[in-house]
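Comments concern the structure below.
A single protein chain has been omitted from the complex, and every remaining protein chain is retained in its original position.
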Amino acid sequence: MIIATGNHAVSYGVRAARAEVIAAYPITPQTQIIEKLAELIQSGEMRAKYIRVESEHSAMSACIGAEACGARTFTATSSHGLAYMSEMVFWAGMGRFPIVMAVVNRTLAPPWSIWNEHTDMLAQRDSGWIMMMCGSAQEAHDTTVMAYRIAEDERVLQPVMFGLDAFSLSHTAENLELIDQEVADGFLPPLNPESLPVYMDPDNPVTFGNLLGPDKMMEFRHLIKEAFGRAKGVIEEAAKDLSNATGRKQHGLIEDYRSSDAEVVILAMGASSGDCKDAVDILRDEGIKAGMVRVKTIRPFPGEEIASSVRGAKAVAIVDRDYSYGFGGIIGREAASYLSKKPLNYIAGIGGRDITVEDFRKIAEDALASAERGELGIEKWWGMRGFEG
Amino acid sequence: MIIATGNHAVSYGVRAARAEVIAAYPITPQTQIIEKLAELIQSGEMRAKYIRVESEHSAMSACIGAEACGARTFTATSSHGLAYMSEMVFWAGMGRFPIVMAVVNRTLAPPWSIWNEHTDMLAQRDSGWIMMMCGSAQEAHDTTVMAYRIAEDERVLQPVMFGLDAFSLSHTAENLELIDQEVADGFLPPLNPESLPVYMDPDNPVTFGNLLGPDKMMEFRHLIKEAFGRAKGVIEEAAKDLSNATGRKQHGLIEDYRSSDAEVVILAMGASSGDCKDAVDILRDEGIKAGMVRVKTIRPFPGEEIASSVRGAKAVAIVDRDYSYGFGGIIGREAASYLSKKPLNYIAGIGGRDITVEDFRKIAEDALASAERGELGIEKWWGMRGFEG
Amino acid sequence: MITLKDLPVEEYYLPGNAACSGCASALSTRIALKILGPKTIVVIPACCASVIQGYYPKSPSKVPIMNTAFAATAATASGIVAGLEVKGRKGITVMGWAGDGGTADIGIQALSGAAERNEDFIYICYDNEAYMNTGTQSSSATPRGAKTTTAVMGKGERKKDVPEIMIAHDLPYVATACAAYPLDFAEKVSKAMKLKGLKYIHLLSPCPPGWRFPTEKMVEVGKAAVMTGAWILYEWEGGKYTLTGPSKGLIDKAKRRPLKEYLAMQGRFSKIPEAEVEALQRDVDSKWEAMKKKLGA
Amino acid sequence: MITLKDLPVEEYYLPGNAACSGCASALSTRIALKILGPKTIVVIPACCASVIQGYYPKSPSKVPIMNTAFAATAATASGIVAGLEVKGRKGITVMGWAGDGGTADIGIQALSGAAERNEDFIYICYDNEAYMNTGTQSSSATPRGAKTTTAVMGKGERKKDVPEIMIAHDLPYVATACAAYPLDFAEKVSKAMKLKGLKYIHLLSPCPPGWRFPTEKMVEVGKAAVMTGAWILYEWEGGKYTLTGPSKGLIDKAKRRPLKEYLAMQGRFSKIPEAEVEALQRDVDSKWEAMKKKLGA
Amino acid sequence: MNKAKTGRAKVALSKPSEGASGLTGLWRLRRPVIDPAKCTKCHLCWLYCPEGAIARGADGAVWMIYEYCKGCGICSEVCPSKSISLVKEG
Amino acid sequence: MNKAKTGRAKVALSKPSEGASGLTGLWRLRRPVIDPAKCTKCHLCWLYCPEGAIARGADGAVWMIYEYCKGCGICSEVCPSKSISLVKEG
Amino acid sequence: MFVEIRLHGRGGQGIVTASEMLIEAAVLEGYHGQSIPTFGAERRGAPVVASARISDREVRRHGQVYSPDFVAVFDPLFVFRKEVTEGLKEGGTLLVNHRQKPDFPQFRVIAIDATKIALENGLVVAGWAVVNTAMLGALSRLLGMISRRSVEAVVSSKWKGDLGSKNLKAALDAFEGVVA
Partner (left out) sequence: MFVEIRLHGRGGQGIVTASEMLIEAAVLEGYHGQSIPTFGAERRGAPVVASARISDREVRRHGQVYSPDFVAVFDPLFVFRKEVTEGLKEGGTLLVNHRQKPDFPQFRVIAIDATKIALENGLVVAGWAVVNTAMLGALSRLLGMISRRSVEAVVSSKWKGDLGSKNLKAALDAFEGVVA
């Protein structure tokens, strides 16, 4: 048992996964991840090549190039870095390069803000990446290793990104059990170049990426759709296998917490889900049947899984730390498209404001009261303060 | 009455709107727009400055800079160009710069494809931009002028982007009535620097964009949310005013076509909505009560408007020329989150495949049949071909 | 010196590709691959060279091509070099092949970054002096006076000097070349192939539709660029400039043909005012003066 | 020559800002704005200079600041110049103020583009030789041998020479400066202000926490950079190089202090092997040799 | 398709082939015709053909691969012995 | 707020003010103290103070604005007459 | 009235221009029109297609033309390529630029030697006979709803001076000369 920040937990996960090429560009609050990796590599503790690229666009481009030569690759970024590399994020997704990327979730400017918000990562949700979200440093560590297993699974072969809340997870040091190297090696076989969709080999020369007319593009894109369909099973399988290998319960698509008999279920995501659990326990102690469902995987979106977990509840409160202007909370609305009863959507924690245990407790109460009044399908900005900006 | 491609219709719209700074970077199939503008400017037919930037990221950055000095600005791009400027798209949205941008919708690579798909623009849907989609060259022209009115309205003050289907609209020449310059000037007052959220003026020096902690960010973001709330009314108002000024029916949020009594309603978007209308007429002739609702505005999303338009239908068929992998058709799922009855989602035209009149006819029939079998909430990839790629 | 006889008969870039008739870039790809041989991986961003490959499921290339995004050539190549290295895959040459837009404009960040890291690959910019793939818009490498669809009266600014910019990066090898002199070009590719680190070659590629001249004049136009001194053939290595090919004989202004002969061959310079021609001639002369200094001549 | 007396007493960048104690960049902002005066618009990308402004709703700046994205300084400034022009707003100076990372790495594309278009603004790169705002990661401007959090054994590659790269763009004015010589810097800003087109100044900015030296030594460290010849003060205008300030007297190697004095003052070079020091000294010497050639000396 | 069914991933990869863009000889308006009598076998035409559409025989003779020759006329221009003439097609 | 309510758009704009980051004098560990007797009024300390925390009187005298002086010590180093000493705070 | 037309030619031969001029002429006659290039990465010389629609009501659809009423083949060499007649309605009109009339029993086949008309009128650019105005003239005549005057107006507004009169002459020669 050691103590490590969420960021360092990721770096150690990358080491356990034996990533071979790391191309990354610094950005607060991701820097710890790559600084630790640079240190591990330069001190000889880890065998990998670190490419000091000049931007995130180049970071992802370099990862794509390296992956195309059979190397296991890693990058990490945040907010503006992710937006700046967006073109290449799509390139990796549509080109099916099984790259793994950590995203420390941070608010997009202007004005400059380095604090927690999930919109940065969610804005890439159409890019053909598997997307996950961690709830603790331990999970960040475990998810890093799991991400490679999922990405490189022959049934999937899509890149994986996973999120860490800025500071509250990225910089918070917590108890961490490292995955033994042997356990990691058993769980995650070496990358087989033969299995890669794109492999650059002069002995078997192919051209990747030249024009494809409307005659076949749709069929190739459908293959990606199918891969995402299979990914659900692969994710659950990877979580089960890693649970067995580590003795720690790993979550795949969603995490259910006391939701089976709950009257009010909060749908939460990220590090604040822990605060939500504490709130659920308090509510239960107060006699209110509360429960939580946590979105661990965002793509493929676990719509059916969420729907079945909240089926019995009177009120579903979806808490979004993100927003799509002119639409609503992204998880809130995406989940709503699967639910027969309209949920309540709480927009909270925008721009880095904390969502506390107390907030979750009140949200649950508010949702129950709203449901009793028959007020569903409403969006509420939670925790707004007086504003005389 | 002249004949012009959708692209040129936009260029003429930009001239009618008296844009003052144009910063753009070429990309197929957008080039016609900016080539025509360069020609109009260099031949002296239009008073504006054309900045020959070195990338789309710089194009949007330059527009932001110019807008901050009180100039009306324009840019146009497509697919990879849009993805490459994504960081600055958010910058313009969150910074509330009322820029107008035309997006010629094109498939994102790899592999390279220059053909029609809407995913490129939809991928920017969280960026704080008003988003619209044109159905004809005439509408592209009219919408260009309308876009400035909406963007610069003091109740809104957010940037506006609007889409044109690659080739089928961008390069297709059609009948076009130009808006008279006087009509345009009456409809669209000059940009008032006083009204700009950000105005760089040494006589009244402010710093734009420096750090904002979690103490106030949420409140500022809520202002944007409110602006989008008001935008719905502003859009309808602009459409009405421009209808009156031009004598042409302009659509604001949605367009209803024979949907009021329809048993099956197709939700369509973009240039193929015309094909859909033809299909509706054919179906009606065959005795099938079909109708269409067209999504003209994507942000703010006209969820309630759609819901009320399709309320009576047995089957709602949402046709998406876009896809969010691991989730579904974007419009399909977004609309579903507002509908009480689950729609059917048809994924069609991916990678530039045509969606023909016949396709729409069959989709309507398929949707009706599915609804009768009670099979709702299903996604179907439409028009898939044998695949031995 | 590489002679015609040294070039293998085998083609690595096959006929029946989608290049325009008379394309200098297609010719040069052919030549470069003859030198580099089959153990090569080519990285190509959006540009004519990506379209020349034609449609899936066929490609004219007998060596693997990694197409990449417009801005990403040098970064993708850096990744490939790293991937080959960590996998212990030796003896493979990596070549970036990009247009002037993809090099001088949107791609310069990645190129400059790779240059500073001195990544081990060859970067060749085939310069047709505009965005040709999208239909002849001005790039920063478009020469002053040339008409494009975004500079209908001719471009006002001078051509960005990318080879000089790359020399300022202090690379192991920088050279200019011209498609009309394939053996000179081949020689430079061959030299680059033997060095470690980032080697940069800037290749002038006359483009019949973009420059508006008849296809059969491609070589003549390219030669005129060199013989008028508008384009100087040189190498830079270890801080030293060396003129190559016919440029060697052109230090003396009298030996150079008047620039207007070159301009007159091309539609993009049609109707260019006499004063502008003189200004352009002065640009050429002063470029040579600067070159003389650099040569220490 | 600008003297201390020529500097206005008025401060345009107010005390109580968020710069580290002893920050050379903060000092230089102060000086630059004294020269440029109130009719200035400043564009700043992500970097220390954006954080130095502190939090909303306050700013230390008495002139308007347009913060922009990390890669966007020169493009945003281009837009501002265009906006002012079309609106007929005359007499306003536009200045881009960016770090070495925002200039040499992620920002070089926009800068190179604006340079080729010769946009009418002043671009100042304050070079603290690493990504300081994010905690001292290597940039391409980090010198060889310096330790950073991403080069824990010291950086292996040489510092990218951005002023030379900008000279290769053939700008109206390029100069280097050092924060330890504020009057020399002020002179250059003042010169730049009077010229049209893109003027580039590259300012070495010693950074106490990043270079690891005590805050009070900032000026001494900066002077040592110049006096050892590690950093050369010069101007380039109309194709001509001119040394300025103390660098004028340092052509003769004997006049230059040994590089190791400069290195020894800074924690980032601690425990640097002797052989590496010699190599770095050779780099300095050869840079001066090259400079001599350029000077025609 | 089988591979896709069994879950093997797939992206579009193109294979090297002559005529990747079809029989580009069809694009030709003028056909280059060699006069073997004049030809000195210098191979400059081969060197300069952008298309690689000139073949060389063991004896050094050259001929056009008309399936692909686009008729640019460069070979004719560079031939020192003026052995290649351009003949209008169609 | 009023403005926002009536629909007037608003982004965060910061206004120029001293002490934008608070009383940064609090950060100081050492206080620079001038000995007016030694001072020659050369103003080099004023020139070099990164903070602009040295004021100049009409008579040329200089003094520290301790609310903001961060105590870097540069003034003391650059003073040619050694008039500025650094005194430990607290 | 709703007519769909498809044009076959080579990149560089001006079929997109011809199709746009065609609908411009139709618009002058009071119709609605639409000209649709199929756009690829095709280079000069490679086969290309464009389509057009003419209607008395607004043309709302934007899909390609799959079952044309008229097909015009600009390049003599292309006459027998199979994509040329693909989808052409039975009894539809096939206008070919050819010296003699090819045999397609299921269609109304009309031949015009547009190349000759072009050459006669000195319409040659970079070795290419510029046939698009001649083809425009012939096609307009065959469509029936476009008057000689509209063809004249469209061609004259497109090119001025010597080039204008050459093109106009070619278009009208074809308009008059085409034999249905």
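Labels for the chains are A, B, C, D, E, F and G, by order of writing; each one numbers its residues from 1.
The rule is simple: contacts are C-beta pairs under 8 Å (C-beta built on N, C-alpha and C of every residue); 3 or more make two chains touch, one makes a residue touch a chain.
Remember, it's a predicted structure, so these values are computed and weren't measured experimentally.
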Exercise for review: Identify the residue among A:Glu154, A:Asp185 or A:Asp278 that touches the chain left out of the display.
Suggested key: A:Asp278
Revision key, fill the gap. Note that chain A touches the chain not displayed via residues 1-3, 29, 114, 136, 165, 167-169, 171-175, 271-272, 274-275, 277-278, 354-357
Revision key, fill the gap. Note that chain D touches the absent chain at residues 18-21, 51, 54-55, 209, 214
Practice item. List the residues of chain F that touch the chain left out of this view. Key: 21-22, 24, 26-30, 70-71, 89-90
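We adopt the following convention: only the chains that are shown with their structure count from here on.
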**Study point:** Neighbouring chains common to chain A and chain F, by label
**Key:** B, D
Review point. Which chain's centre, taken as the mean of its Cα atoms, is farthest from the centre of chain A?
Key: G
Exercise for review: List the centre-to-centre spacing of chain A and chain B in whole Å, with centres computed as mean CA coordinates.
Suggested key: 29
Practice item. Would you mind pulling out the distance in Å between where the CA atoms of chain A average out and where those of chain E do? Key: 52
Check your understanding: Residues of chain D touching 2+ other chains?
Key -> 50-51, 53-57, 59, 61-62, 67, 69, 71, 104-106, 108-109, 112-113, 116-117, 140
**Study point:** Multi-chain contact sites of chain G, meaning residues that touch two or more partners
**Key:** 40-41, 43-46, 127
